[in-house]
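Here the complex is missing a single protein chain, while all its other protein chains stay put.
Labels run A and B following the written order; every chain starts at residue 1.
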Amino acid sequence: MHDVTLTTRRREEFIRLDDHLESLAAAYGWRDGLLLLHVPHTTAALTINENGDPDVPRDLLMRLAVLAQDSGYRHAEGNSDAHLKSSLLGCQLWVPLKDGRLRLGTWQSVWFCEFDGPRQRQIWVRHMEDFGVQRG
Amino acid sequence: MHDVTLTTRRREEFIRLDDHLESLAAAYGWRDGLLLLHVPHTTAALTINENGDPDVPRDLLMRLAVLAQDSGYRHAEGNSDAHLKSSLLGCQLWVPLKDGRLRLGTWQSVWFCEFDGPRQRQIWVRHMEDFGVQRG
Partner (left out) sequence: MHDVTLTTRRREEFIRLDDHLESLAAAYGWRDGLLLLHVPHTTAALTINENGDPDVPRDLLMRLAVLAQDSGYRHAEGNSDAHLKSSLLGCQLWVPLKDGRLRLGTWQSVWFCEFDGPRQRQIWVRHMEDFGVQRG
């Protein structure tokens, strides 16, 4: 298990992970297979979404804030909205590697989603060799 | 990596993938193990949900439209609602295979979720042999 460490700078932001993950793959010599990503935090998440227009992450954060707005939260830390967003988007992803690069759709990137920063955060990365036998 | 190609016919619809996946398994001789499904698009998703009553996918699409309605989106393509739905449901699933058939719960099917069609879409399918040692 290897880590990517991030320092987030706002309460809420999306940070693109593609370069971090490809640097880690280069450092360890991972060429193919899969990466299992796991965020060990309960007020953050991972998602795959568009990498072209910065208004997409901005729109996602804006609308998630509406979805998670306070309608009677009791949790004393006052960050139940962030816990909900973490469960809605999820804290795990699988990313295929090919020749040391992420193999995603043309417009897809992997995003770390901070919902209760700024903080220091981690993404656990586990590399798996391909374990299939692809006949045909 | 193998593909299922779909042509969607509406802006929003759910298309059941079970038969497509079992046909692919038959074509390649996959009997057991797991399928990793990945949608390489940022305005579509995958989900597992009920296969009995067509009103279930209809109700999900109807309510997702409420959740993702425009409250100030800026993304110029005008499809931020579809990007949000993609992140809420996710673009990946793992499906167990047994004797060439999907091994899901009685009422479960795998659904492709179109949120910005009609378009031609792909689902990437990676077959994994079982890699566990199940003692006991």
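In this section, a residue touches a chain if its C-beta (ideal position, glycine included) is under 8 Å from a C-beta of that chain, and two chains touch if they have at least 3 such contacts.
What you see is a predicted model, and the numbers here were worked out from it, not measured in a lab.
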From the list A:R16, A:H83, A:R103 or A:R119, pick the residue that touches the absent chain.
A:H83
Specify the residue from the set B:L6, B:A25, B:V39 or B:L89 that touches the hidden chain.
B:L89
In the full complex, which residues of subunit B touch the absent chain?
34, 47-50, 53, 55-56, 58-60, 62-64, 66-67, 88-90, 93-94, 96, 103-108, 131-136
Touch list for subunit A against the chain that is not drawn:
1-2, 27-30, 33, 36, 38-42, 67-68, 71-77, 80, 83-84, 86-88, 90-92, 126-129, 131
